[in-house]
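Yeah, one chain of the complex is gone here, protein chain that is, but the others are all in their spots.
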Amino acid sequence: MMKTTGNNTTGIGTDETMAEMKAPAAQPVVVTQISPAKMTLAEVRAKLDGKTGRRFWKNLDELADTPEFHELMREEFPRQSGANEWVDSVSRRGFLKVMGASLTLAGLAGCTKQPDEPIYPYIKQPEDLVLGKPMYFATAYPFPTGAIPVLVKADSFRPIKVDGNPEHPMSKGKSDTFTQATLLDLYDPDRSQHVLHRGETASWGDFQQAFSTAAKKTNSGQGIYFLSETITSPSLAAQWKQVQAAYPQARLVQWEPVNQDASRAASKAAFGSYTDAQYKLEEADVILSLDADFLGGIAHPGFLPLAAGYAERHRYEAGKTMNRMYVVETMPTVTGFKAEHRLALKPSEIATFATALANGAAPQGASGDTQKFFAALLSDLKASGGKCVVIPGEQASPAVHAAAYALNSSLGAVGKTVIYTETVNPMPSEQVADLRSLVGDMNAGKVQWLVILGVNPIYSAPSDLHFQDAFAKIPVTVHLGSHVDETGAIANWHINKAHYLESWSDARAYDGTISIIQPMIDPLYGGKSAHDVLQALLENSQISAYGVVVANAKTYIKGDFAAGWRKALHDGWVEGTAFTAKAAGAGKSAIASFPTTASSGLEVSFRPDPSIYDGRFANVGWMQELPKQVTNLSWDNAAIMSMGTMAELKLEESDPVKVSFNGREFIAPALMVPGHPDGVITAHLGFGRGVLAGRVGQGVGFDAYQIRRSDAPLFVAGVTAVKVPGTYELCITKVHNIEHRGSFAQHDLEKPQYDTDGVYSLAGHEAMERSIIRYATVEEVKKNPNFAHEHGASGTLIDKVGYSPQGETVPKENSFFPNAWSYEKTDPSTLKIQNAWGMAIDLNSCIGCNACIVSCYAENNIPVVGREQVKVGRNMQWLRIDTYFEGDLHAPKAHFQPMACQHCENAGCEQVCPVGATVHTPEGLNTMVYNRCVGTRYCSNNCPYKVRRFNFLLYSQYDTESLKFMNNPDVSVRSRGVMEKCSYCVQRIEAVKIVADKENREIRDGEIVTACQQACPTSAITFGNINDKASKVAKLKAEERDYQVLADLAFRPRTTYTAGVINPNPELA
Amino acid sequence: MATKGPMQDPIVDPMIDPRTGEYAVIAPGHTFKSVTQKIAGIVLTSNTPLGWFFGLVVGAGVAQGLVIGCTWLFLKGTGIWGVTIPGAWGFAIINFVWWIGIGHAGTLISAILLLFKQTWRNSINRFAEAMTIFAVCCAGLFPLIHVGRPWLAYWLFPYPNTMNVWPQFRSPLAWDVFAVSTYASISVIFWYMGMIPDFGTLRDRATMPLAKYFYGMLSLGWRGSTRHWIRYESASLLLAGLSTPLVLSVHTVISFDFAVAALAGWHTTIFPPYFVAGAIYSGFAMVITLAIPIRKFYHLEDLVTLRHLDNMAKVMLGTGLIVGYGYGMEVFMAWYSASHWEFFMMWNRMFGPMGWAYWILILTNLAIPLTTLWSRKLRVNVAYLFILSFIINTGMWFERFVIVVTSLYREYLPSSWGTYRATKWDYMIYVGTLGMFTFLFFLFVRFLPMIPMSEIRMMLPQTKVTPGGAKAKTVSEESA
Amino acid sequence: MPPREGIYGLLAEFNTPSELVHATKEAHRAGYRRMECYTPYPVEEAAEALHFHKTRVPLVCLLGGLMGVTTAFLMETWVNVWAYPLNIAGRPLESWPAFIIPAYEWTILFAGFSACFGMIALNGLPQLYHPVFNAPNFRNGATTDKFFLCLEATDPMFSPAESRAFLEQFPAVSVVEVDH
Partner (left out) sequence: MAQVFDRSSNALARFSLVLTGVIVIALGVTLDQLQRSPWVTRQGQRPDQPVPFSHKHHVEGLGLQCQYCHTQVEKAAYAGIPPTKTCINCHAQIWTNADLLEPVRQSWATGASIQWIRVHDLPDYVYFNHEIHVNKGIGCASCHGRVDEMPLMYQQNTLQMEWCLNCHRNPAVNLRPTSEIYNMAWAGPSNDKPVWCTSTVKGGATAQDVSCTTTEPSGKGPDVAMMQISSEAHGPTSSDVPPLGIAMPASYVKFTNQMDLGKYLTAQYHIRNPEQLSSCETCHR
């Protein structure tokens, strides 16, 4: 659809693609051929050749002035020219330039005298295109743990938002941080833009030529090796089969630094063949997670259905038994803190614990707490009668997996809450072993061609393999990657990889369902995919990825292919491709084959980073700036440890600590995380990269791969950690505020903390004291359903003395002007009661996964401000997940609370704005009028929720063209000196309003969905019209557990929270 | 002024009036001509003292900090400062309140003391008023440069525009605009009106034609006609009557910036009175800071006597006590209100990470001045007063720091607690305004009569009118 | 004023206020009305002697004040209730308590300006040129330490000779003719 020229760089036929447009409104129409533009993308690329970084974009700016470029832009981004968004952005920059001028006469008009703005109409307009109306296309984000089906919002064929595909049986329209972030990944200005041969720009053709001829020479493919990322694409697997048929000697090794080897090994032992597990948490009463962070994100397979299922059973609703979760883990995760009972153990101990659990015998030498936990857990599991499930973590050792298999079968969970299926990966393997053998071949000189598909081993390969040395021994190395990274820089060939939003493929999701991956936009830099590389070896090497996928799709699309294909593309998934349970059933116990060895000494546990995974999102600003789950650490990673360990190592927070393990070391600042077990340091992977990572990723954090070995990829024991001189300030968006408050200062506290050694969080304690967080146990809520507003529940403090009952709503009559404004007016013309927007957030369902924040980033053009700005507290996220640690920080409870603008009816911010830049709308929105704001920041001071964000400097991107393309055209790009905040996605409200008004009807409940709500995997956020008593939000607000944060300030927030209910085990309470 | 009984210790100082035991307001032996020559001489002299040039250059030099700071500020944005979320207000507002406060003493001296017929004010009111105006200049600068988009600051003023949008009159900041602009204009006209007769004098005494024209224009052709004098007197009395409620209202309005907000630590009814008191407190400190070097440099000890210093010190003692009461009330209410917010705020203010600021405030604002100012010896000890005036102004600056910063950085939602760290730009701009103030003040003392001659004349004994036109006794006879 | 010919009046110079006041009283008793005293500082006794008491400055000031308060209040009400009624923090449109403050400030502003400029206007200032300046001794005295009484020629009783005689009965330093 993005056809710019007759002879296009990719094989995407317009007619092929237009057909699959998923247009809720109009029927798919076929675009007539567009006459060729004067300048082709190829020419742009030529012009931009060799330019990198800033200069690059400067150059593009100059380019932007040439008519050809506008012409090109018109066709690339028709809306840009049609709506003049394109020149707008320029004129806005002009707007800044003439800020001086705006003081002059024209300035009095409140706007500048704008320059002449040109319009570039089409030559022939695509018939289906309605400028200003977005279109939606289904595709899928391929991720090693299974593809995430998505629905992409395209504005004039320009992807501007990635969201879950609502029609998909697995994801049901939900999404996660990584998937949301892939949008920025697409527009990353540092993506590699050319095929490089020995650093020189070369053409794809050259490579095809060289590769196929070389392959043909070795008639059997001897010495041709592929090192690929984990494959989830059936088509790619099929392609590989063809390659093998042609070249039986060619080898393909799948390897990623973060992989599923543990479960592979265990499942092989238990079932005889590699197996994936699918859990049905909606069926489970008792959940045990053995180091499985299945609420943390798609790093754990099946995050979306698991999170949904968990939340479904964790909601406190009439006639529903709440589930109960136990978590045994090392690094404190959101899963751990959502659990009713959490046990912090060192990685080595987890294996022991799991095995003991499977054997039913208490673990030797475990502490009293552990024993107690063990006993209670075991009895609870047994009592559940099969309505329970044990989930092992992908980064837990094979022993844990084996134990989990055994437990699930012994508890009778198999078939009820868990089924074992074939693997999402069509060619499952034990990756580290394969890599080791590959390196062996490399050193042995067997490897002539090493074709690396998407991975970056030079950076991330286990340190003991000395991959780089082996790499140097290979005659020809090829690197297919989105960036010229550490590997790409030294490979003979570098092929710029097409982003999944630019390319054709297919992939299996967690449940096995196959999704077709279709391009949303013509490859910005003519990138290639793994399909193209493999195809180069086959005789009909000119077949495009599209051809490959279509050919293979015939194998799994049943019935009339044309129709089935069209349907698959439209729906985003292929019916009847989901996995079914394997015959093997429960499998045999394989515990014996993985003996657990008690290890000694300080351990280091390696974990994929919750924000940038194994490093693949290193150059995505959103993810770097996103405060990490639980730690709220933004940018950088750290040596995460417990208070005990910190004391033991004589460290303070932000002291650099050198962690070394036989000969290799890395230095990272120490960070205390509440609930972390003693004697172990958690290191997140993917950081500490050089300039090759890109302008965002370079110099961020510390490289834990340095001490990661192939024989101990999950954790190592017996490391040494010493403080090194100096200090490194981490930027943590929310401090734990460990601070001793003398007992004399506690007379006003309901729960005095006579805390002498400062081991509780002042912030957390205050959050309870101020009844910001309210929860109760199931027993308590049964006793008093209204616990959120009355005394008694263990997790709720209210009704304190003071000028008004602490935390309770002030009765309206107390106001001097109780009825100054009514939000229940009836519209004189429609005689209908007006809308009143409101939001309800269920604290029981919120799992603190951050998906909502990234979604907000994309929807509202929120800028990235950089480490130094975040450090001083100027991060711009409109929405944040407040994390409060309750109780002793050695084993605290934690509470997650999404916090965005509360849209107070008596908003303090409005009252104090001297220019009326923030005012209340009749429908109860607290609108921020950016272009009226002069930036006194008084509103922020008077906002008790501190949800307002200020552009202290020019944060928005005005120079980086590729990032401009990503902007949502319906939201203003804020320039410096302007206050901003959550708007309840007013642009979405207005869009729906216009449609509804046109049709002279009321807005239906659920018709307006805010970006955060849309992303939330557990549907914790509900938005709607609170005047419509039938609406979901109105019902939620009617519940007794619904409460306002800081209600006693009488600001009357429109966002309210549903108090949490937990279901603890009485034995452990 | 409270008159003390006869001093116990024998008085040797000729400046001491034996009847009251008070220092004399004007040294004996002065005539209309002598005071006129003394004061006009400073302005009309043809050879300017080198020290003046030195001071002027130093002031101008320091003021460059302001110029550079603002230039960079406009280029980059308020982000160059330490302001952040939650601490969205920082030095800019602190300095604004501090400078405005300093200004208050001038108006108080010229207006309120005039109403109370405190004639001793006459020798200091002129440069106190000048100080007011320059302080207001410095203060007025800050609200403008502290906004994120200074080039749109004019939106704060009500004017008909094509957007049909007006200022939002419920906002204390909008009130500030009215209060401060009114305060500035009234101070200026009051100041100028006070100088008209003196301009007349200067015009008549000037020798250089340029000076003649310059002061002649300014004097509007003043010729001392009695009918003019009567209208003039009634006008100045009216202005004094208007300035009194004005000066009280201005800092009250400033205090509303905080008192109207919902923050614990800001949302306090005690603010208006204690802000006004604090303003006068710091204002008098600044007057002393200026008066002492000037009377030394220009040898004005005869006209600005220890009596003035003594009285000003007494005023500081009084206002200082009110301020102390204010602090006390805050603490008391934190406990008495039984409001968790208030209690936590006060605890955090004292013992939180920024507790040091609070204790500096207590030390410099209460501990040192309020213990020492009781002693008359120290009150008339020029060196001590000079140092004390600096201590007090430091204290008053910290008062605003404590109110603005320590209330903001830890408030209702613990998740958004932060901290505040000023940057070099904050300091540069603050110091810059000090330079600007000095610069302006040096210009003033050189080119304008820094002591109102006509009013000094009125204080001389020769003004006594004896019926029947008998020749008035000369001063010498009187004192004999 | 159009330049007129002839003398403006007779100017008597005194050393002390007492002498001036005495002379003025006498002159008034003698029936002189159009006369004026010039003093380096306000001498109230002189005013009494001239029987000049009430000024209209306070009235002007009052009017100004009233104008200020009404202007401000009307503006605020118009803006908030009529020109662009907006819901600000759920407060009533006519939030009069908040509106008091600007009104208060403008009352003072207008009153202050009218007091000052009213005074200047009533005094007929600026009047850079005035006949009395023609007197050679006026300048170095009137605004420093000398006290003057001027009998103006426009007074019906005025006659150069008699008036001069009248003035010289007082211990005047000098009596000079002032011409236009």
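We call the chains A, B and C, going by the order they appear; numbering starts again at 1 in every chain.
Note that contacts are C-beta pairs under 8 Å (C-beta built on N, C-alpha and C of every residue); 3 or more make two chains touch, one makes a residue touch a chain.
Model, not experiment: these values are computed from the prediction.
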**OP:** Could you run through the displayed chains and say which ones the absent chain touches?
**Re:** A, B, C
Original post:
For the full complex, which residue in A:Tyr136, A:Tyr930 or A:Tyr958 touches the chain that was left out?
Top reply: A:Tyr930
Original post:
Which of B:Asn161, B:Thr269 or B:Ser375 touches the chain that is not shown?
Top reply: B:Asn161
Original post:
If you put the missing chain back, which residues of chain C would it touch?
Top reply: 1, 3, 84-86, 126-129, 133-134, 136, 138-140
Subject >> Residues of chain B in contact with the chain not shown >> reply: 160-165, 203, 212-213, 216-217, 220-221
Original post:
What residues on chain A make contact with the chain left out of this view?
Top reply: 35-38, 67-68, 70-71, 74, 81-84, 88, 91-92, 95, 105-106, 108-111, 113-114, 116-125, 130-133, 827-830, 834, 919, 921-923, 925, 927, 929-932, 970-972, 983, 986-987, 989-990, 994, 997-998, 1000
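Definition applied: only the chains that are shown with their structure count from here on.
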**OP:** With contacts defined as at the top, give the pair, A-C or A-B, that has more of them.
**Re:** A-B
Subject >> Inter-centroid spacing, chain C versus chain B (mean Cα positions, whole Å) >> reply: 30
Original post:
Once you find the CA centre of chain A and the CA centre of chain B, what distance in Å lies between them?
Top reply: 57
**OP:** List, in ascending order, every residue of chain B touching at least 2 other chains.
**Re:** 165-168, 170, 174
Original post:
What parts of chain C, by residue number, touch at least two of the other chains?
Top reply: 88-89, 91
Original post:
Across the complex, what residues on chain B touch chain A?
Top reply: 76-80, 82-89, 146-149, 151-156, 159, 161-163, 165-168, 170-174, 177, 257, 260-263, 337-341, 343-344, 347, 351-353, 408, 411-419, 421
Original post:
Where on chain A does chain C make contact in their complex?
Top reply: 817, 820-821, 904-911, 916, 919-922, 1052
Original post:
Touching chain B in the complex: which residues of chain C?
Top reply: 16-19, 21-23, 36-47, 50, 52-53, 55, 57-58, 61, 72, 75-76, 79-80, 83-84, 88-89, 91, 95, 98-99, 101-102, 104-106, 108-109, 111-113, 115-116, 118-120, 122-123, 125-130, 132-133, 138-140, 142-145, 170-171
